[in-house]
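I have a structure here, written as C-alpha cells, and I will follow up with some questions on it.
Removed: one protein chain of the complex. Kept in place: all other protein chains.
Chain lettering (A, B and C) follows the sequence in which the chains are written, and residue indices restart at 1 in each chain.
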Amino acid sequence: MDFAYSTRARDYIERLNAFMAEHVLPAEPIYRRQLAGGADWTRWNQPPVMEELKAKAKAAGLWNLFLPDVEYGAGLSNVDYAPLAEITGCSLIAPEVFNGNAPDTGNMEVLVKYGSPAQKDAWLKPLLAGEIRSAFCMTEPEVASSDATNMRATARIEGDEVVLDGRKWWSSGIGHPHCKMLIFMGLTDPDADQHRRHSMVLAPLDTPGVKIERMLPVFGSYDAPFGHGEVSFTDVRLPLDAVIGGPGRGFEIAQGRLGPGRIHHCMRVIGAAERALELLCQRATSRIAFGQPLARLGGNPDIVANARMAIEQARLLTLKAAWLMDTVGIKGATSEISQIKVVAPGMAQRVIDAAIQMHGGAGLSDDVELTALLAYARVLRIADGPDEVHRKLIAKLEYQRQQARSGGPT
Amino acid sequence: MDFAYSTRARDYIERLNAFMAEHVLPAEPIYRRQLAGGADWTRWNQPPVMEELKAKAKAAGLWNLFLPDVEYGAGLSNVDYAPLAEITGCSLIAPEVFNGNAPDTGNMEVLVKYGSPAQKDAWLKPLLAGEIRSAFCMTEPEVASSDATNMRATARIEGDEVVLDGRKWWSSGIGHPHCKMLIFMGLTDPDADQHRRHSMVLAPLDTPGVKIERMLPVFGSYDAPFGHGEVSFTDVRLPLDAVIGGPGRGFEIAQGRLGPGRIHHCMRVIGAAERALELLCQRATSRIAFGQPLARLGGNPDIVANARMAIEQARLLTLKAAWLMDTVGIKGATSEISQIKVVAPGMAQRVIDAAIQMHGGAGLSDDVELTALLAYARVLRIADGPDEVHRKLIAKLEYQRQQARSGGPT
Amino acid sequence: MDFAYSTRARDYIERLNAFMAEHVLPAEPIYRRQLAGGADWTRWNQPPVMEELKAKAKAAGLWNLFLPDVEYGAGLSNVDYAPLAEITGCSLIAPEVFNGNAPDTGNMEVLVKYGSPAQKDAWLKPLLAGEIRSAFCMTEPEVASSDATNMRATARIEGDEVVLDGRKWWSSGIGHPHCKMLIFMGLTDPDADQHRRHSMVLAPLDTPGVKIERMLPVFGSYDAPFGHGEVSFTDVRLPLDAVIGGPGRGFEIAQGRLGPGRIHHCMRVIGAAERALELLCQRATSRIAFGQPLARLGGNPDIVANARMAIEQARLLTLKAAWLMDTVGIKGATSEISQIKVVAPGMAQRVIDAAIQMHGGAGLSDDVELTALLAYARVLRIADGPDEVHRKLIAKLEYQRQQARSGGPT
Partner (left out) sequence: MDFAYSTRARDYIERLNAFMAEHVLPAEPIYRRQLAGGADWTRWNQPPVMEELKAKAKAAGLWNLFLPDVEYGAGLSNVDYAPLAEITGCSLIAPEVFNGNAPDTGNMEVLVKYGSPAQKDAWLKPLLAGEIRSAFCMTEPEVASSDATNMRATARIEGDEVVLDGRKWWSSGIGHPHCKMLIFMGLTDPDADQHRRHSMVLAPLDTPGVKIERMLPVFGSYDAPFGHGEVSFTDVRLPLDAVIGGPGRGFEIAQGRLGPGRIHHCMRVIGAAERALELLCQRATSRIAFGQPLARLGGNPDIVANARMAIEQARLLTLKAAWLMDTVGIKGATSEISQIKVVAPGMAQRVIDAAIQMHGGAGLSDDVELTALLAYARVLRIADGPDEVHRKLIAKLEYQRQQARSGGPT
C-alpha cells in the first residue's frame, strides 16, 4: 500500500502547478474581459488569450495528458492522470488550455477506441490538435434521462444512410465557435436486446437538419463560449459509416466513456473544492470582525476542519476508483465509480457554499470565482447520472456483495 | 392557544391568493420578456406589465399591506401580515406589485416612525403611492459588515450640513429606473457611546457626489431592474434636516427596521420554499423513470416529507416571532427574530435545492423559477446579518436564560 | 392566532413546575436507590418514594391530567395538556407520579371510549386510581411491525370464548409488580375487510397461558420496574366479553389511541430535550478548558443555538398538531401527527447527544440523566411507527394535497 504519487505523476504535478500559477490563473480576468456576446450565443468568440495559453501548454508538453493511449496522448494511467485533472479543476478555464475539457476528452477517447481510420482522420486529428471542438448529444428534454432506456431520439438505418430525428439538450460545448462536430445517440432497433438498441453517430455540426434552438443557462450563466445547447434533429441524413463502431453499439460505447469521464469530473471538482477552501482560508485570516480575524470566530475553525476532512476523503476515494480502473477494469470499479460521483460533487457543493458564506456578499458576486465553481459542482450532481441513480446502484451492488458473503437466502 | 389566522387575515389571504393566480403568476413570463438591458444596468426599464399589475392591486385594495400604521397602510399586525408576505414570496415579481418589496418597505417604516413632516411629504408620499423606489446603503465592501461597528463611511456634521463619504455595496434596488432616493448610514461621532455614533441620512439619488459604480450579480443574475449597487459617496453635502431623527440615531433606527424586515424576508422565503415544493411535487408526479413516476422512486418520498416538515416548522416559528413582536415588542422577540433568520433561509435553500435535483437539468436552467428562488434564499443567509452572527446571539441569550433559571454562578 | 397558553393551562403549568421542582426532581436519586432486582425482573419492586409522590400529586390535584373526559380526568384539551406532558418529560420518573405514563394512559382512554361498564368497573377504576398498572401487547418479534397487517398473533372466537395465541414483545410496563392487566391485539377474521380483521382483548396478567418469557433491555437498561416484555400467549381462553368493543374493531381502536399517545410522547420527548439543553448549558458555563468556559469555545455556541431552534420548532409543530386534534379531529391532523412523530424524537436524539458530548465522559455515565433520556428518544424513533413509515405517509398526503391544488393528472 503506497499513497505516494508515482515519479512520473509527481513530475507532471510540479510542472502543471508551475504552469497554472505562471500562466493560467493570471489569465483568468483577461479571458473574462475578452469574452464577447453576453447572453447572445451567436456572437460568442474564442478569447485570444486561450489560443496563446494552448500554444504554451503544447510547447510545455502539457497537452492531451488525459489520453491513456500512448500513440495519441501522454499515456498516463487513470491514477497518474487524476492529480493532474484535480489541478486543472482549480480554474474553470484550465481544462481547455491543456486540451483536457469535457466533452472533447470523452469524444476523443471514443474515436481512439471505436473510430474507423477515416473517422480518426477527419475528427480525431483536429481534436487532438485542439483545432476544433465537439459536442455530445445524449440527454433529452422530454424524458427523464436518469433512465437511459427512456431515450426517444432515433437513428434509423435506411439503406446506406442513418437518419437522425429528435431533440437533445444539455449538449455542452456546442456553442463554441470552434465546435464542428457532435456525437449523437439515438434508438436504432427497438426490438433488439435492451443494450443493443441504440447507436452513436458522428455528425458535422453543419449537417442539414441540425439546429441549435437555444442555449441553456446554469444559475443564470451560459458558460460562454462553450454553452449548453438545446438541439433539434430533423431528418438529418448521414452516410452509414457515420455510425461509430456500427449500429447498436451505443450503450457499449457510452459505458466505456463514462468511467474515465467520471473520474476526470470528480477530480476536477475536488480541485474546485481545494480552491474554494484556499479562498475561504484567505478570507478568514484577512477579515476582521469583533476584534478578531474570522478564522478564529465561533464555529469557523470547525468549518475549515470539516472541509479539509471531506476533501481528503473524497480525493482518496476517487484515487482508489482510478486505481481500480487501472488494475481491475471498469467493471470491477462499478460501485466505486458511482460512489465518487455521489461523494465528490456533493462535497464540493458544501465546501464552496461554506466559502461563499465566509465571504459574505462578495462570495455571491463575480468578484471571486465561487459562484462559478458552485455551478460546476451543482451541475455534476445531475450530469452523468444524478446522485439518486448512483446511490441505487451502489446499494444493489452492496446487497449482492453481502449476500455472497453470508451465503444466505435473498 | 389558537393556530388559526384571524378573520381579517383569512380575508386578505383569500383575495391575495386569487389575485396571484389570476394576475401575477400569468404575468411572470411577460415581465421577463419585457425586461431590457441585460447586464447593462443603465439600460434597464420598468416592464409595463408591472405598472398594470400595481394599478390592479391598488384597485383591489391589496396595497401597502405591510404597513402596521393605519394612517398610511393596511394597519395589519405582524402576525396578520405574515401569511400575506408568504404568499407574495411565491413569485419574485409579486412584492413590488403590492408595494411590499424590500428595501422600500423598511424605508417607508423608517419614515413613518422617524421622518419629519417635510421628509414624509417629500419621500413617504410617493413611496406609498408606488411612484418612486428607494435604496438603503449600509453594507460596505472593505469591512466585515457582520460586525456593524466596523462601518467606515462617514456622515459628518459640518455647520448646517451633513457630509457623506465612503463606499457602500449591496445597495439593493438602486438600479431601478424609478429609484429616486436612498438612505445612507454613516459614522457621525466616533467618540459617542457605541450605539450613538451613527446617523441615517436621506439623499436624493441625483445628489452630486453619489455615484453608482457598478451592479453586483448574484449567482450571475443582476435582479434587473432592481439591481444590487456598489455606490461611492464623495463629499456629498446635504442640509442637516436630511438626517433622519437627528444625528446619532442610526443604530436605533436600524434596529427598529430590522425586526419587521426580517419577518417579511423570512415569510417570503417560506413562500419561495412552498413554491419549490409545489414544483417538486408536480415534477415528481408527472415524470417517469424505471417505469414509475419519480414520486414513488427510492428516497423521493422522504425528500418530500422532509421538505414538508421543515417548511411547517419554519413557518410556525416565524409566525410566533411575529406574534411576539405584536405582543411583547421587538426586545422580547430578539432571540426568535434571530432564530427565524437562521432557520427560514437555510430551510428554503435545502428545499429549493431538492426541487432542482428532482427536475434534473431543467432545474438548473431558467425554464423553471428554481435557481432564482435559490439565489433569493442564499442571499438571505448573508443579508441582514449572516447565520453565524444570529447563532451567536441566540446562544448568548440562551445562556442568560439558563443562568437566570438555575440561579447559579456564571 | 394566539401563541399563549390558555389561562387554565398556565395555572397547571405553574403548579406542575412547582411540584416537579419541589418533589419530583429531588426524588430521582432516592427512587434509583430504592429500585431492587437489577437485571432480574422477577425481583423488581415499586420504590416506596413513588407511592408517596403519587399521593402528593393526587392531593395537589395533579392527577389524570391527560384524560380529556371530564367525568374521569382533568378534561383538558390536547393543546392544554401538551405543555404539561412536556414538563413531565423532563424526568423519566415523572409521568407515573401524575398517573400519566404510557401505556396506561392509552389503555385508560381505550376503556373510557370503548369499554363496557363491566370492563370499566374492573379495570378503569383501579387504573384511574393508580392502584394497578397495565400493558399493551401489539408488536411481534417475528414480523416487521411497521406494517401492521403483518401481525400473526390470533384472537379467535370459539363459541363464547376468545382464544389468544402468539408471541408479542416490547410490551412495556408488563414487568411492573403492580401490572395486573394487558390489552392484546390479534387476528380474528382473516377474511374480513383489511381493517376489520383484528380484535383487542382485555386479559388479566395471571390468565393461564400468558407467560412473560423475558425482559428486553434498551441500550443495556431494563427500565425497571416497568420493563419491556416478550410475552407468549398459548391457548389463552377468555370470555367473549373480554373483547373490547366487540370483535374486529382492533384497528379502529388502535388508531384512536395513537393520536393522543403520539402527542404525549412527542411533548415528553421535547421536555427531555429541554432538560438536556439545560444540563448542556450548565456544563458549558461551569466547565473551563483552555482558559475559558466551554460555553464560549469554538462551535459550542452554535450547538446551543441549533438546539434552541430545533426545540422551538418541534414544540410549535407538536402544539399545532394537538390543536388540530382538538379542532378538526384526528383525521384532519394525520399528516401533522406523523410529522411530529418524525421530528420530535429525532430532534431530541440530536440535542441529547450534543449534551452528552458537552459533558465528556460524565455524559456517558449514570452521573447525569443523559443516556437514559437518549434511550427514551431513540426508542421513540421506532415505537408507534418508525420514522420511515411516517415519512412515507406524510409524502403520500403531500402528493395528494398538491394534486388537489393543481388539479392536474396523477
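The definition used in the following text is that a residue touches a chain if its C-beta (ideal position, glycine included) is under 8 Å from a C-beta of that chain, and two chains touch if they have at least 3 such contacts.
This is a predicted model, so every value here is computed, not measured.
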item: Which displayed chains the unshown chain touches; value: A, B, C
item: Which residue of C:4, C:18, C:288 or C:328 touches the chain not shown here; value: C:288
item: Sole contact to the chain not displayed, among C:124, C:307 or C:379; value: C:379
item: Chain A residues that touch the omitted chain in the full complex; value: 1-6, 9, 79-80, 277-278, 281-282, 284-286, 293, 295, 300-302, 304-306, 308-309, 312-314, 316-317, 319-320, 323-324, 327, 335-336, 339, 342-343, 388, 390-392, 394-396, 398-399, 402-403, 405-406, 408-410
item: Interface with the undisplayed chain - residues on chain C; value: 38-39, 139, 141, 143-147, 150, 169-170, 216-221, 287-290, 294, 297-300, 356-357, 360-367, 371-372, 374-375, 378-379, 381-383, 386-388, 391-392
item: Contact footprint on chain B, counting only the chain that is left out; value: 298-299, 301-302
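Just so we're on the same page, only the chains that are shown with their structure count from here on.
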item: Between chain A and its twin chain B, rotation from the CA superposition, multiple of 5 degrees; value: 180
item: Inter-centroid spacing, chain C versus chain A (mean Cα positions, whole Å); value: 52
item: Separation of chain B from chain C, taking each centre as the mean of its C-alpha atoms, in whole Å; value: 43
item: Junction residues of chain B, two or more chains touched; value: 300, 388, 391-392
